[in-house]
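My questions all concern the structure below.
With one protein chain withheld, the remaining protein chains of the complex are depicted in position.
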């Protein structure tokens, strides 16, 4: 029978009449995935051992030996000298096994007053806290790069789009700063998330707490947790903090995918607004002339991965009875891959934004077509006493006329213009200039240069 | 040809040579969905009109007429006297059309310095701000009900489960308070979300701002917004605030589905831990004896709806170029249905929690089986100097022995116990009692009665 | 206490000591959603009544009265004279209640040998079978329209894109036929789905079958089901057929969203490849010149809705124990909305495809830029004995040279060309023409005109 020759007894095997089937071992082992938590696992165990000693649950001398041995194991792992085994299921058992091999019965004391249920919750929180901080840093990097690019092309005018149709002229810098606002919200959400990550679960035991007189506040201090979980059943069942991070990442990827889409469009021959340097493009195996914005397409595509991971964990958690269930092991693949995807994509996007070369003249040419001063003309009429709806209708008819004649609004003579509305005077032409269209939009948030300048200053760029 | 006889000109129709095809009208109209925003739309228009007058963009006298007419329209809607028409596409056009019918050219001035793009963003934010506050209230209601039920059954002991296997005894009140912790995090997330909802977008125009000298800060004061959006392109393209609310709702539904699952299990004949009153159950059309916990099943099932809505809007937003695209209209069905589902499910769950009748004796009987004092026995051995791993193994063997013999740990004689470990003394039996198992778990978050009492006090129950 | 005055007894209320709380009634009632199934419910009941009579479970005379009364109810509903009540929970109970009011004790016999569990499964299958057939029809309509448009612009050449960069010239008709292939696969999937929808569940009772000597094969004949379900527990728990339809719809919406995206891009000023007639566009409330392809954006956006519904029902079904659970009621909103969305979007897309006006000259101009004959030039070199990789490299260098000099490949002199490769002869220029690029791609599936013609013929266009 398969697996029956499994010689190495489980650390929890006392109650069992037979070893684990090999197929079960392979199916349930998570070490290939959670080995990534080794540093956190050791840090958590060190803090736990110190607390056990301080509370006289184990002798101080033994705790010191445990701490030293754990530090040695950490070094073994770093140096590649540690061999992880799927026989030992997960990172916790791998390290505990090694510890026991080093220290014998003393090593067997580490797991006093602890369960893997609170241990893995601790590891995950230590890990995610660190990663979110690093992602917040990367977000800042991308925001600064966007701001720097905005400054570099501060006065470049481009068509603003709605429905992918040219709508009104805007500053390219204003457009780029729209993404800065989005990323700022992403930062806020991640800061909120950290607050809920930053809670010590250790001490919750398997689900009910522990019978030993542990000092959770002390462990929290050692591991820099501002808060301690208040309910042991909740603490071992809870993966909200992962779900919240995945949600925040999904929203962040909405932003990255939109920025990627904008730049893919702008890189097309049809738009021709920007160029990416050769070093940031890839070619075709078949077509010798191709130069493709693959990195942007990949960033856009990776939104799928992140949305999928969020859905995955929501599905896992749905309808699970309390407290811990093994389904929770499925939290790690989506979390780890999301962390990697977010981190790599932010870094890559930052480089791309840094490297784009803006073709101002193409943007300027584009902005002259498309009757993008039509709103300004309507607004002019309003200033001359026409109601907005009438002004809108009048200008609509002018546009129709121009399309039929192949002309632009600013090319119509005053006489022609007055044929549409007698309220129009000579000063109308001031309202049809590009610069005017930008500068008049001065209210907070509008595309006027002064606004963009102020905002750049506010965000420290 | 269909639709060509469409007589009623669009308010934006000046530029168009032909009316809209009827099929297009039916396909694009959103009035059936967004009529729900009428109150917010009118409130926003009133603030806008006041600001226009204050800034002398329209005469004060006309603004007053507009405001009065809008108030009248509000009343028409409330009284059911307003007839919404899909000819007018959406709530904004329906109301503006009615206003113009009432006031003529004066009504045509309301839309000065405004676009539907910033208008709908405003309506959505006004709506969601209010709904989140109401949901936070409902969350509080459910938390209080859980706490009240916990107090009512304060000392009832039940099996705590991991992997749906009996694990350690816990207080039912402790189990219920686990949900209080979850709902508390939901509240925190929704509070964070409100901060990002609570930003005024009006004044962003179609995407670039407006040429009129509007005062956005004044509008913000009138509508009680603490913040004003800083970038017009972002303000009309952004649906983060909806996504964040849907995420928070999805996580909340993880909690509701778990609580529903727990109570469905407990209501089964096999568990028999609680009973729902007849008034909260439904019967079968075929089986006369059935009494089913349908409301709990529906709450559990509605998690699908909410997760789906989150994915729906993420998909909509993915890869959209800036700024506004009509795809964004698809934000409303998932948002509105989520608000309704969350609101109804919280209210229903609160009633169910209030109404459950706990069968203490069944819980107590269950807690006596399953060797749930095994951990305590291992802990006892640790106190007697055995390493935890050895203690765990020893007790594992005892459990195996008991299973074979059909006995409980506390039924073994001292002699039998000492056969497994000579460290065991007579005081071991104190460690095998149920009450002891609860009371010894005194560290913060453990299931000891004192902890539950303290936590109830902290949350004001 | 709320709801206690609920006077109307439930049809299943015998075992219950108290009426249903009003809140529970409102929360669990599905009549607002499932009233849509009235026709199917009645058709199923008529078949059931006929079978009961044939098997002498009820007298033939009574069955005739039941059938006539059900037909009358059908007419009441059609004429708007039937008033649905949430007191009666769902469509089944509404109709049974009305029947009993009409016929008294005779009406009380209809539900013999039946449960709502198999009844609703029947209604859903009758409904979906019909809707899928209608959707397959609509798919055919869109495919024919695409083929017709392909024929209309049979020889128009446009840039083929990869990575949204111009790649190789293709026929517009070839591009449009790509969508015909996709829709053909959608049809295949839906045909497969119908086979699994088209199975009679009635006769499965609540979950175990029925004690009456029913004739399921006879009911299947009456309702035109080729298959009868083989396991009663499965038959009442199964919603695979809905999930499969939602999956097929999601994939279909991938196609619609891509076609919408293509046409949105083509409608932009930058591409300028097609124009939509005014009647199929909408304007802006603020910008008088705007003409937006809203219908295409909405179709693209509605992909979110359909993907979300699929995830919703997957979530609902995950981990449900057998057999029927009330969670299953949550299958209807996603199903019904998907049917409506698919139906409306296919019809709308068909109209749009019919109405687009292709601007051939813009397409042709675009195809001349971008070195789209580079692959053909490499292929030429291969024919002259150069290995493909070397040929690719040589042409790559030529392109780089041309970019620097602002020239096209076909503009280089033979001397210049030979400077890159001495294998080049005068006949090279034949390989650089547009028409040649199209005509040479003659292998099955290539863009050559002959291929497009053959494919159009194959699909009967």
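Just a few scattered comments:
Order of writing sets the labels: A, B and C. Residues in every chain begin at 1.
Throughout what follows, contacts are C-beta pairs under 8 Å (C-beta built on N, C-alpha and C of every residue); 3 or more make two chains touch, one makes a residue touch a chain.
It should be emphasised that the depicted structure is a prediction, and the values quoted were computed from it without experimental measurement.
Considering the whole complex, the residue from C:34, C:244, C:270 or C:355 that touches the absent chain is C:244. Between the chain not shown and the residues C:12, C:127, C:225 or C:280, the one that touches is C:12.
Within the full complex, the residue among C:82, C:212, C:336 or C:429 touching the omitted chain is C:212.
When the whole complex is considered, the residue among C:163, C:279, C:332 or C:350 that touches the unshown chain is C:163.
Seen across the whole complex, the unshown chain contacts chain A at 3-4, 10-21, 23-24, 27-28, 89, 92-93, 111, 114-117, 119, 205-206, 277-292, 294-295, 297-298, 300-305, 307-316, 325-330, 333-334, 337, 344, 347-348, 351. Seen across the whole complex, the unshown chain contacts chain B at 159, 162-168, 264-265, 267-271, 283-294, 297, 311, 314-315, 318-319, 366, 369-372, 374-375, 377-378, 391-396, 398-399.
Touching residues on chain C toward the chain that is not drawn are 11-17, 57, 100, 105-113, 117, 160-164, 167-170, 174-175, 177-182, 185, 188-189, 192, 195-196, 203-217, 228-238, 240, 243-244, 247-248, 250-251, 253-254, 257-258, 260-262, 265, 300, 303-304, 307, 310-311, 314-315, 317-326, 375-376, 379, 382, 387-390, 392-397, 399-400, 437, 440-448, 451, 455, 458.
Going forward, only the chains that are shown with their structure count from here on.
In this structure chain A contacts its sequence twin chain B using mostly the same residue numbers, the overlap exceeding half. Our note on geometry: chain B versus chain C, Cα centroid distance of 31 Å, whole angstroms.
Shown for chain A are the residues that touch two or more other chains, namely 162-164, 167-168, 265, 311, 314-315, 318-319, 375, 392-396, 399.
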